[in-house]
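Of the protein chains in this complex, one is absent; all others appear in place.
Letters A, B and C mark the chains in the order given here, with residues in each chain numbered from 1 onward.
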Amino acid sequence: MRFFEKILKIDRRWIFLIVGIVVIIPLIFPIGMPVLTTPPVRSLYNYVDKLQGTGKAVMLVTDFDPSTMPELLPMACAILRHCFAKKIPVYLYGGLYSAYVGMAEMALEKTLPDFPDLQYGKDYIFLGYVPGVSLVILGMGGSISGTFNTDYYGNKLDTLPLNKMVDNYKNIGIVIDLSGSASPETWVIYGYQRFGVRIGVGTTAVSAAQYYPMLQTGQFVGMLGGLKGAAEYEQLIKKAGIPTGRLEATIGMDAQSFVHIFLIFIIILGNIAFLITKKRKV
Amino acid sequence: MNISTDIWVWIAALLTLFIYSFLYKDNPFYKFAEHLFIGIGVGYTTVLLWFNSVIPKLWNPLVHGTSPMRFFLIIPILIGALMFSIFSKKNNWLIRIPIAIYIGAGSGLAIPLDFEGLIFEQVKGTILTKSMFNSFIVGFSSIVLFIGVIATLVYFYFSKEHKGFVGKTARVGIFYIMIAFGASFGYTVMARVSLLIGRMQFLLHNWLGIIK
Amino acid sequence: MRRNLPLALAFILGFVMIFQYFIPHPLSQKFYDIFIQQWLIIISIFFYILSWRSFVLYHTNKIRRKKEGWWASIVAIVSFLFMALAGIITKKGYIFNQMYNYVYAPLQATMFSLLAFFVASAAFRAFRARNLEATLLLIAATIVMLGRVSVGSYIWKGLPDFVEWILEYPNMAAQRGIRIGVGLGMIATSLKIILGIERTYLGGGD
Partner (left out) sequence: MMILLILSLSVKAFDTPNDGGGSITIEVVGLNGDLKNGYVYRNSMEDTTFELRGLISRTSYKYVDDGAENGKEYLYKVELEFDDTTLTLFTGPVSAKAQWYDPTRTSVLIFLIIFSGFVLWFIQLARKNPEGLFIRKIPALDAIDEAVGRSTEMGKPTFFIHGLSGITDAGTLAALTILRRVSSKVAEYETPLIVTNYDPIVMAASSETVKQAYAEVGKIDNFNEKNIVYLTYEQFGYTAGVDGLMIRENPGAVFLQGYFYAESLILAETGHSVGAIQIAGTTAATQLPFFIAACDYVLIGEETLAASSYIGREPVMLGSVKGSDYGKLFIMIFIGIGVIFATIATILNIKGNSILMNAFNTFMGWL
């Protein structure tokens, strides 16, 4: 029974080492454990899917910065792939604050190579940063080209064919806000309640809890919560036969699951050791 | 393998490893990264202060402003300048004036906002649970919620000894608190692991290029 | 004077700010804009003087005394000056951005990610069934951890829903109780400050 006493006194650096290994291995050798999809993710996916052929666009907003990138960037990629494959026009909007635009750029870099026949200006438009936050959301209710003037690359918006069809929320099927902060609420208040444009949300695992009430009241069409939400969306597009690239969230979920299992394992092991050694002392 | 050739990526990667080396034990690499971080942190807040406060609140109105109101800005400047009294042995009590102004105004602002945010919202949420009595489960859950809030409040009741009925209720309160802490702990693990995955993907993808 | 002037200031401003909350009139809004948005921010700029003074003193002192590891203090001071000047002179230009993206942000993210390791070691050590309270903590944590990953739904299909239930009811109940208690305690403290009963912030003495 010496073994259990040793376990109780184990140097915590062994635990650190195993956590590190458990995260790295699935990243290098992905397993792709299946992920069950949940209703909030399916309803968002279905809503986007039904826009195919209607001419209505998806506006994808990257309201996040590097600190929440591991959870939110895979969502951006998965949604972009979905729209690109189904030829649903996309407005990719680099977020309400200036620090966020790099995230949108990164999402494009990761997805575009798989869709070589896309035409910029016709299939998608990239909007950069303009100051104003909620004023920008309000402004787009009137006119997108009036609010932004130019796209991220400096082209005049009214010269782009897509923008001629879609210049305000009337022809935007859904705004999907990916955010680690409170910005989805701002979109609901100014976008949905004022102009009636539907809002979908992708958020971090920690923030997801606070948005459940708004999901229930239908203010959000659907929600992706954390890495798991992103992984579910990846599964849905994979099932639809869309090129998925590297399934970052799904692979991340492998690592995530392993760490959770490892944690539960050491908690149980610790308790067995604790109870056995306690009994022996009595 | 497709190792990065960008010097900045290398810097970021090495600094990442320096911080992780702390998990093994303290060492000069960690010490370097730690002090670099502290210095950069002070520098960064200085830059933010400069562009978000000094320029828009002081420089622009005083230098480029035209409104006659701008001369009133001298009042907060003088009050703020009392902070310099800390350098004096005799008059360093003057520093209490800006602190008192700050804390007095802060307290006055906080009182109604605490009522709204911390008390009313929580009280309302406890009374109104969604679609009560629609089903047995929701009704039962609402009772669980109600008992929990009351019992936790009893635990924080300081001026009664925790004996008898009060003691038992407070103990129920502590049970709720422990379940809540366990649940929040388990819930947060996920987000923390995501962060580690993010760093590992940076090392393996952006730096070493082992994974695509 | 040394004590009464600060107390009087806290008293007056505290009351004014409470009244301000109930008055929607433009005069009251204007007061709020000028006092809070401008004056208090300007005053707080000066608070940073304290921080720079202490930062520089602490590190120069180490360097001067050649205390063990004094070289690190040089790193701190140099990086502070470099970052501050790079930001201000170039108006947040290229070098400042690179420093932010490749030095500051990675350091921040890595420090943050240490949590993944510490969560594991803390869970291993602390989650032991010592008594009823500790056992509840342990069980709740384990169930929620399982329910958050796909393995959980293979063990029991209802697990994710059950986890949601724990979070939404028992967890919420305790969180609410804690928040209401903290709220009342904070309001009481604020009242005591305004009335001059709580004087800790003066640092004691007269």
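In this text, a residue touches a chain if its C-beta (ideal position, glycine included) is under 8 Å from a C-beta of that chain, and two chains touch if they have at least 3 such contacts.
Given the structure is predicted, the values throughout are model-derived calculations rather than measurements.
Among the options B:Pro61, B:Pro76 or B:Gly182, which residue touches the chain absent from this view?
Hidden-chain contact among the options goes to B:Gly182.
From the listed residues C:Ser28, C:Asn101, C:Thr135 or C:Ser153, report the one that touches the chain absent from this view.
Residue touching the chain left out of view: C:Ser28.
Given that one chain is not shown, which residue among C:Leu85, C:Met111, C:Ala129 or C:Val151 touches it?
Of these options, the touching residue for the absent chain is C:Met111.
Which residue numbers on subunit B touch the omitted chain?
19, 22, 25-26, 30-31, 33-34, 37-42, 44-45, 86, 95, 99, 102-103, 106-107, 110-112, 115-116, 119-120, 123-124, 126-128, 132-133, 146, 149-150, 153-154, 156-162, 177, 180-182, 184-185, 188
Considering the entire assembly, which residues of subunit C contact the chain that has been omitted?
The list for subunit C reads 18, 21-26, 28-29, 47-51, 54-55, 57-58, 61, 69, 107-108, 111-112, 114-115, 118-119, 121-123, 125-127, 137, 175, 178-182, 184-193, 195, 197-198, 200-205.
Here, only the chains that are shown with their structure count from here on.
What are the chains that subunit A and subunit C both touch?
B
Could you pull out the chain whose C-alpha mean position is farthest off from that of subunit B?
Looking at centroid distances, A is the chain farthest away.
Out of every possible chain pairing, which has the most C-beta contacts?
If you count contacting C-beta pairs, the leading pair is B-C.
How many Å are there between the centre of subunit A and the centre of subunit C, using C-alpha atoms for each centre?
Going by mean C-alpha positions, subunit A sits 27 Å from subunit C.
Between subunit B and subunit C, tell me the centre distance in angstrom, where each centre is the average of that chain's C-alpha atoms.
3
Between subunit A and subunit B, what's the gap in Å when you average each chain's C-alpha atoms?
Distance between chain centres: 24 Å.
What are the residue numbers in subunit A that touch two or more other chains?
16, 19, 23, 205, 209, 228, 256, 259-260, 263
Which residues belonging to subunit C are in contact with no fewer than two other chains?
Residues 101, 105, 108-109, 112, 116-117, 119, 123, 138, 141-142, 145, 148-149, 167-168 of subunit C each touch two or more of the other chains.
Please give the residue numbers of subunit B that touch subunit C in the complex, ascending.
It comes out as residues 8-9, 11-13, 15-16, 19-20, 22-23, 28, 31-47, 49-51, 53-54, 57-58, 72-73, 75-77, 79-84, 86-87, 93, 96-105, 107-115, 117-119, 122-123, 125-126, 141, 144-153, 155-156, 173-190, 192-193, 195-196, 198-199, 202.
How about subunit C: which of its residues touch subunit B in the complex?
2, 5-7, 9-18, 20-22, 34-36, 38-53, 55, 69, 72-73, 75-84, 86-88, 91-92, 96, 98-117, 119, 123, 132-134, 136-145, 148-149, 165-184, 186-187, 189-191, 193-194, 201-203
Any idea which subunit A residues touch subunit B in the complex?
13, 16, 19, 23-24, 27-28, 69-71, 204-206, 209, 213, 216, 226-228, 246, 248, 252, 255-256, 259-260, 263
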